[in-house]
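Quick one: the structure is below, questions incoming.
One chain of protein is taken out of this complex; the other chains stay put.
By letter and in written order, the chains are A, B and C; residue numbering begins at 1 in each of them.
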Amino acid sequence: MTATPRPGDPAITPALVAEHGLTDEEYRRMVAMLGRDPTFTELGVVSALWSEHCSYKHSLPLLRALPTKAPWVLQGPGENAGVIAVGDGLAVAFKIESHNHPSAVEPYQGAATGVGGILRDVFTMGARPVAMLNSLRFGSLDSARVRYLVAGIVKGIGDYGNCVGIPTVAGDVMFDPSYEGNPLVNAMCVGLLREEELTRAKAEGVGNPIMAVGARTGRDGIHGASFASEDLSHESDAKRPRVQVGDPFTEKLLLEATLELIASGAVVAIQDMGAAGLASSSAEMAARGDVGVVIDTTKVPVREPGMTPYEILLSESQERMLVVAHRGRDDTVREILAKWDLQAAVIGEVIAEPVYRVTEGDHVVAEFPGTKLVTDCPVYTPEARESAAVAALRGQDAHTVPEVAEESDPAWTLEHLLSSPTIAGKHWIYRQYDSTVRTNTVRGPGAGDAAVLRIRGSRRGIAAKTDCNSRYVYLDPRNGGQIAVAEAARNVACVGARPRAITNCLNFGNPKKPEVYWQFREAVAGMGEACAALDTPVTGGNVSFYNENPSGAVFPTPTVGMIGILDDVERSVGMAFAAADHSIVLIGEPTDELGASEYLARIHGLTAGAPPRCDLAKERATIEALLDAIGAGRVQSAHDCSEGGLAVALAECCIANRHAMHGARVDLSRWAGLPQRALLFGEAQARVIVSTTHPGDVVAAARRHGVSAFHIGTTAPAGEGLFIAGIAKPLAAPLARLADAYHESLARAMAPAATQEQGISS
Amino acid sequence: MKVGIVRFPGSNCDDDAWHAVVDHLGQDAVMLWHKAHDLEGADVIILPGGFSYGDYLRAGAIARFSPIMREVMAHAKRGGIVIGICNGFQIACEAHLLPGALLPNDAGYRSMPVTVRVERTDTPFTSAASAGQLLTMPIAHGEGRFTASADELDRLEGDGQVVFRYVDSTGNPTPASNPNGASRNIAGVCNGGRNVVGLMPHPERAMEPLLGSTDGLVLFESLLATVNA
Amino acid sequence: MKYRVQVEVLPRRGILDPQGRAVADALRTLGFADVEEVHLGRHLVVELAAASADAARASVTAMCERLLANPVTEQFVVGAAETA
Partner (left out) sequence: MKYRVQVEVLPRRGILDPQGRAVADALRTLGFADVEEVHLGRHLVVELAAASADAARASVTAMCERLLANPVTEQFVVGAAETA
């Protein structure tokens, strides 16, 4: 059979091809693959599947070099989500995904549907979602537009997860002018399953019915995948009708129905209809199983009359799944869906003939040989070159930056850093997220360096955190890529969990720009090196290119979503000092490094200098030492040094738990030789502040792993404040002031937000 | 004691209520499907939290018409115990099992621990608590602003139907301790017959030290004491 | 016949309307200084088959009483029934 145009199809002209985002070369490739001119439907399908978003055409070769294997990895990249074994026959499925472009245009729905999509990726694996995380990047809060985006995006994330009933337990947020106009919204979902429930999205079995399940298909979001593959510009405004609306209620029903479906044994494979909808989900499922499929678009339940095959194939209507059922079990599928007031319709079949065929009734409207639609996609390795301007910024010596007058009092600098939106407590955000539903949250947002969830019926626990200091990546992508992984691992280790695997979300600018592709190549390489060194393979992820706005690319942001496992969840520790008169031990050592710091950005408005060095062997040893000490029950709290350095980390330990603050007396005279700014606010890596009743044991644990550790002070009653001696001018700060700066700044900065109207009526 | 937990489409604290009753109280529980017409012999009905029907239109408005609700209302009328938690409280108000209404919070969705004061111990959900006892439990809701006309509020106070009030750590009902703008800091009420109790905080999330609070236990223990009395 | 009926549901007088107040504040912040008060409610459009316009309105009024408005806190106005 061969596909022929339908009556009313537009003629395939060079202009139409260009409008579909295909280059001349790609069009020729498509014609060669087909051996004839494409139909309009075929053009649409190829345009979507060969979009950056679906095809990874600019990233695949580099991603292939990432480490993906370990004995505990049950499912690496290539499926809807990665899966690792936890022990006791249990496994964790997890994945992160971006929804940057939709959120820039329509913050509330864009963020909400991002959460919906990543949830489906996890529950299609047979896992029950147990936690959500979110990693957000915004421009400066001085801008009303940015405040509008923050308000809408946070509300969108919250409303969706809250309604479905999945706790949002952790995340990270950073503000920098480079994200002006192009916020980053990365959502991560973590699910729990029994190993034998693991389900894949691989079509198999000739004669098995293919079913559309869940919501009906409407005209929303057509070409969303290619939209995500373009620069944001004013033209994007014109594309607004592409916005999809989330329906978390239907998602909740779909979640329950899907898990029941998997338990019933009636299904062979399931995949979310995400980007490029039915076209990509059906083509990818067929390619994974190396089978042929036929789909009849007239059988797809639609929301509006008169939809064409083109529209039905490419619609990105939310809350839909594609299911391959066992032959003769389609009634079971329908019954389970009906119980949840959802529908399921047989729309096609797995066939022996090696083709991907779409019909409209009897009329073949698209037909591709074998699995070429997926496997024949072009792959590019663009030119890579470092930007000379960025190299020059990196070369600047941070120590030559003159101090401002107020800095003569280090308490002023500390307060100023604590109130920086990037450092300040994120309570304004996560108070909008239900973090305790499902009653597994041992440590929610703000309580520890990573979230901790218990697993019912097991002693074990799951830790999770997202991280990426993109300023480091901007100034030195290789080093920054390493640090993103190392910091996430450290955060997970701080709560007592062994880092096990990551998912990543690579947010970059236009890869066709040599300096962007260079950033990408280096950052991915750095990530890979860190994953190998820390034994945390990559089990999946997402690439989001074209994060640009009229003034240039965003900071390169390879966000890491780290999963760690605790053998005994009762042993987890928080970040806040737990009592007065505990010893404070610093694992790791200060250095003279000051480059790329939040200090330079916040106090001096500078993005410059070399980021701190990342020594992966030392990172690993630090993690091992920490896990030893926590595992032995010798640690009362642990918090790593990140943005703002040692002084900020100490302050956070004092004030993080606002209802039970503790003071601290610290002596840093051992490092009197270091420049004071670097000692207090430099961001040297591989450092953790621990409070302990057994300082000798903690120091010994560090020594065993070849890491330095120092007893630097003692915790105190809150009234004593934070006191740091052993520096030129001692730092003395009452906790009330520090706490106000840390806990209230974000709310204050958001106060003039225009009320985000949408959703109010619900 | 046998507890029936109603599962509406969109309920998401049904499992949590189950664990509270079965794992932490060691009692029998049964999940009741919203389309069912039978309470399966449950002594106590829990309307759990969540977003029944997405809370579209108004929280609880659509769920109250579920077939099972006819049985729940009959159970309440017979004097049977019904506990509404969060969305369950909203459903109970919409079903007129409880007075008042729960409107959108004055300042948006709030997820955080709150402290409430037990105002009455003559209800099946508070009989094991002491009057004035302070309980810290999580809230997580966008529509929990308890509202009724001034006359109705006076009547509720007079009849002792205000069961829980948001308070600060010293037990005072201050504006700052009111997370949603509820009239008179009301966090939970009961009906005139005192057999139906609704509250916005989640006692089922405060049942074990590992999760930070055990203050919800006393409320579930009250049920057990009442049913076994 | 097919009819379209508009319904507005607004907070009863005397019921605090903090959302309306928040919108009024936001409008003033945006420079609409002359805004005095805002009330925020729901607007519904119901499309239904009915024998006559009167029957359509009567049916929608019944819907309001049963489901669309909460008598404790809300009042409603049913608009005219237009043929759809």
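By definition in this document, a residue touches a chain if its C-beta (ideal position, glycine included) is under 8 Å from a C-beta of that chain, and two chains touch if they have at least 3 such contacts.
In this text the structure is predicted, and so the values were computed from the model without any measurement.
Peer 1: If I'm reading the header right, one chain is hidden. Which shown chains does it touch across the whole complex?
Peer 2: Spelled out, the missing chain touches these shown chains: A, B, C.
Peer 1: Which listed residue (B:Y53, B:F146 or B:F164) would be found touching the missing chain in the intact complex?
Peer 2: Only one of B:Y53, B:F146 or B:F164 touches the chain omitted from view, namely B:Y53.
Peer 1: What residues on chain B make contact with the chain left out of this view?
Peer 2: Answer for chain B: residues 53-54, 56-57, 62, 65 touch the chain left out.
Peer 1: Counting contacts across the full complex, list the positions on chain C that touch the omitted chain.
Peer 2: Residues touching the hidden chain, for chain C, are 2, 6, 8-10, 20, 23, 26-27, 30, 32, 34-50, 59, 62-63, 66-68.
Peer 1: What does the interface between chain A and the hidden chain look like in terms of residue numbers?
Peer 2: Interface residues of chain A facing the absent chain: 105-106, 108-109, 218-220, 240-241, 243-245, 247, 249-250, 303-304, 317-318, 754-755, 757-758, 760-762.
By our rule, only the chains that are shown with their structure count from here on.
Peer 1: Centroid from C-alpha atoms only, then distance chain A to chain B, rounded to Å. What do you get?
Peer 2: Roughly 36 Å separates the two chain centres.
Peer 1: Determine the centre-to-centre distance between chain B and chain C, using the mean Cα coordinates as centres, and give it in whole Å.
Peer 2: Once rounded, the distance between the two centres reads 29 Å.
Peer 1: Spell out, as numbers or ranges, the residues of chain B touching 2 or more other chains.
Peer 2: 104
Peer 1: What are the residue numbers in chain A that touch two or more other chains?
Peer 2: Each of 760 in chain A touches at least two other chains.
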